[in-house]
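All protein chains but one are shown at their positions in the complex.
Letters A, B and C mark the chains in the order given here, with residues in each chain numbered from 1 onward.
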Amino acid sequence: MEIGIIGLGKMGGNMAERLRKGGHKVVGFDFNKEATKKLTDAGSVGVDSLEALVKNLTPQRAIWIMVPAGDPVDETIAKLKPFMQKGDIFIDGGNSNYKDSQRRYKELKAEGFNFVDVGTSGGVWGLAEGYSMMVGGDEDVVEHLRPIFETLAPGKDKGWGRTGPAGAGHFVKMVHNGIEYGMMQAYAEGFSIMGHKTEMNLDLGQIAEIWRYGSVVRSWLLDLTADALQKNPNLEGLEAYVADSGEGRWTVFEAIDLNVSAPVITESLIRRIRSREDNNFTDRMLAIMRNQFGGHAVKKD
Amino acid sequence: MEIGIIGLGKMGGNMAERLRKGGHKVVGFDFNKEATKKLTDAGSVGVDSLEALVKNLTPQRAIWIMVPAGDPVDETIAKLKPFMQKGDIFIDGGNSNYKDSQRRYKELKAEGFNFVDVGTSGGVWGLAEGYSMMVGGDEDVVEHLRPIFETLAPGKDKGWGRTGPAGAGHFVKMVHNGIEYGMMQAYAEGFSIMGHKTEMNLDLGQIAEIWRYGSVVRSWLLDLTADALQKNPNLEGLEAYVADSGEGRWTVFEAIDLNVSAPVITESLIRRIRSREDNNFTDRMLAIMRNQFGGHAVKKD
Amino acid sequence: MEIGIIGLGKMGGNMAERLRKGGHKVVGFDFNKEATKKLTDAGSVGVDSLEALVKNLTPQRAIWIMVPAGDPVDETIAKLKPFMQKGDIFIDGGNSNYKDSQRRYKELKAEGFNFVDVGTSGGVWGLAEGYSMMVGGDEDVVEHLRPIFETLAPGKDKGWGRTGPAGAGHFVKMVHNGIEYGMMQAYAEGFSIMGHKTEMNLDLGQIAEIWRYGSVVRSWLLDLTADALQKNPNLEGLEAYVADSGEGRWTVFEAIDLNVSAPVITESLIRRIRSREDNNFTDRMLAIMRNQFGGHAVKKD
Partner (left out) sequence: MEIGIIGLGKMGGNMAERLRKGGHKVVGFDFNKEATKKLTDAGSVGVDSLEALVKNLTPQRAIWIMVPAGDPVDETIAKLKPFMQKGDIFIDGGNSNYKDSQRRYKELKAEGFNFVDVGTSGGVWGLAEGYSMMVGGDEDVVEHLRPIFETLAPGKDKGWGRTGPAGAGHFVKMVHNGIEYGMMQAYAEGFSIMGHKTEMNLDLGQIAEIWRYGSVVRSWLLDLTADALQKNPNLEGLEAYVADSGEGRWTVFEAIDLNVSAPVITESLIRRIRSREDNNFTDRMLAIMRNQFGGHAVKKD
């Protein structure tokens, strides 16, 4: 079928290509001319404006928005609307907060448009392996988009599904990322423990490789980790600095709002925050308190 | 090759069977006559004493001990020794503390015996899928046992390896279990958050199934979880009670001893402990303090 | 000076009494007739409507609102406004979110009113010992209210202060409560550890009493704890159920928003949430996973 894609970066560009290969007509736009050219070169239709993008699609249009969460999504929708017509479908495939998706659905529905939110996982590997997609929205609209999902997913009926009404896609993706934080932290701690057992001189890459087969901790993340550790066993050239996107913190907020205790996901987020704290104030507070009551030194030897 | 196996329970029994199928001669012993009979019925040699087990093997003997960690391992070794001869190999495939393995190696080596520790992962699935094995011990002895490992492992060269000298097998397995605790807790929290988002009425089994393909959190544990949630979406009949074996707490102790901060693995252990605390004292302390300073109620409404 | 007080419960009623004793004219209102009568009996002016409250005060009026955080504060302000005149001062002495206080300040200022937010600590002990007060608002307005604060505080210049513009009072009080959660949890865990060292048969009340003098952990909370433990060493009749008010969770949200890692305050909140989870879903998830991969029992023995 036909699909418009806005945002042809690492995620959107690969999705466009996977859809094209899957036999769909893709019309794409990006402020970055390079990205648009790459799309055209690959055999899809690159356009230079949102208006052109809409014009190149036949109603009932489906436009996949793959831009940063927050205002950019609202702005993109606002700019598209004047050219769209009733029944057309806005798809937010980015990392939006599910509450925004619920609001957008409501606002767009009131104007006669459709809205579907798609939590998308798979990263840079999605082009080759397919994307895991959690879809929220009206059943008939999701059904209408089935050919798109079947192509993007790892298998026709595998790795995607409608998890509920609008917002349910991004909600589930949000929790997915919370779990991801926890799993990553668990692996990282384990390898760190082993890396510090210096008298054993353990080969972390070898161990990760062993665990990939038959162990309880085998996973895709471990596959990637094994690869990374074999190439760079001492993690040279890496900074001990970990970003976090919105989903992790939203998961923590949501857990608290729902009165669900989620210490590991929460702690994983906190540790990412900690990784970005230089000259940690809390630690200096502890140091000065120890000095106050015990006369302990405030400097390392 | 020939191998003796002591302990024919869930793990040992399956390993014996996988070895037999792989063309090895297996001699097995268990205090449980049923288990021994099952071994014999399958075509291996079940014996009714440790002495008989040793007698049925040709030196340089290899005896795989698959009994509970701690004293049972020492007792088994002590009872076997009188029948064994120099060069014979004791293999501890259970969940021993790596420090015990280092000690046993040293003690046995001094008497002319060999000792190899094997951290074994795979659970009840190992029979069909193979076991992940982390092996510690002298290089030549591990090499001698290669045919055994190649058969037990998921693939000839996959899922097993010598991680270092004696103790290194159980050390790595210990950390493996620590990571396992963290991953399990991360998944459990995520599904708990989704399960409590009642207005979305999410289908947890469906979501787990979606994530199995293409998502960042896909893993073998998730495969099992998807299966469990599809069969029992509300976790009926399950008690909110989680045991922990030694490895999790040893990992926590080791991290502290090595001055490695491992909050997620630690918290995962703490939560298991918490699951077993009834009428939690800490919480009652909090309740009485709140009552003291704020006049807050000490009972639920 | 003159002051109106709305809300004569545990906190407001005691504050009214402390102010009366301090020589101030107190006009008080509560929906609960009993509370109003008690005020009148003590020698202050109890009134039966907000209008009457305002009418009984001379401009520039100061009205201390001591009602539950959230809508009740907005509603009280909205109902009072028609009777108030420019320059009158609304004081929110409750546990409002500081963002609401910033908003209310702005809205009221635009209409010519004044607004001051007072984070108040001290609980039921405030009547006798004085209240700790963190005050946010315009400098001149706070200065105008000085006689009130000097009376309510534990000492003329002790235990109160203007911490900044509107919102700064409730912000600091919010963090105060976050710290309070952490301290309480630390004590509770420590006493729990000692209580479980059954072979030592420790007397927790005696220990708390010892620590009250000269130890590093001496505090007012410990004074209360010692008293409680001496009266009820086994915490009988207490439910292991701990409520949390808004401030704890707001502190956690704020820490994350500010990118400050605050694991102990956060964990203290999480443990309160945990205390209210029956038949914990997360733990049942862990149990079913263990059963899936290891064939472990899903029930306690």
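Please note the rule applied: contacts are C-beta pairs under 8 Å (C-beta built on N, C-alpha and C of every residue); 3 or more make two chains touch, one makes a residue touch a chain.
The structure displayed is predicted, hence computed values, not measured ones.
Asker: Among the chains present in the display, which ones are touched by the chain that isn't there?
Answerer: So, spelled out: the chain left out of view touches A, B, C.
Asker: Tell me which residue among C:E2, C:D117, C:E180 or C:D244 touches the hidden chain in the full complex.
Answerer: C:E180
Asker: By the contact definition given up top, give the residues of subunit C that touch the hidden chain.
Answerer: 121-123, 126, 129-134, 153-155, 158-161, 163-165, 167-168, 171-172, 175-183, 185-187, 189-190, 192-194, 196-197, 200-203, 206-207, 209-222, 251, 254-255, 258-265, 267-268, 270-271
Asker: Just checking the interface: what residues of subunit A touch the absent partner chain?
Answerer: Residues of subunit A in touch with the missing chain: 10, 123-125, 184-185, 187-189, 191-192, 195-196, 220-221, 224-225, 227-228, 232, 235, 237-243, 263, 271-272, 274-275, 279-296, 298-300.
Asker: Take the complete complex as the reference. Which residues in subunit B touch the chain that isn't displayed?
Answerer: Interface residues of subunit B facing the absent chain: 216, 249, 252-253, 256, 259-263, 266-267, 269-271, 273-274, 276-277, 281-282, 293.
Here, only the chains that are shown with their structure count from here on.
Asker: Identify the chains adjacent to both subunit A and subunit C in the sense defined at the top.
Answerer: Joint contacts, listed by label: B.
Asker: Based on mean C-alpha positions, which chain is nearest the centroid of every protein C-alpha shown?
Answerer: Chain closest to the assembly's C-alpha mean: A.
Asker: Validating interface symmetry: for the copies subunit B and subunit C, is the fraction of residue numbers used by both over half? Same or different.
Answerer: Since more than half of the residue numbers are used by both chains, the interface counts as same.
Asker: Taking each chain's centre as the mean of its CA atoms, how far is subunit A from subunit B in angstrom?
Answerer: 33
Asker: How many angstrom between the C-alpha centroids of subunit C and subunit B?
Answerer: 48
Asker: Quick check: what residues of subunit B touch more than one other chain, meaning two or more?
Answerer: In subunit B, 123, 185, 187, 189, 192, 196, 220-221, 263, 267, 271 touch at least two other chains.
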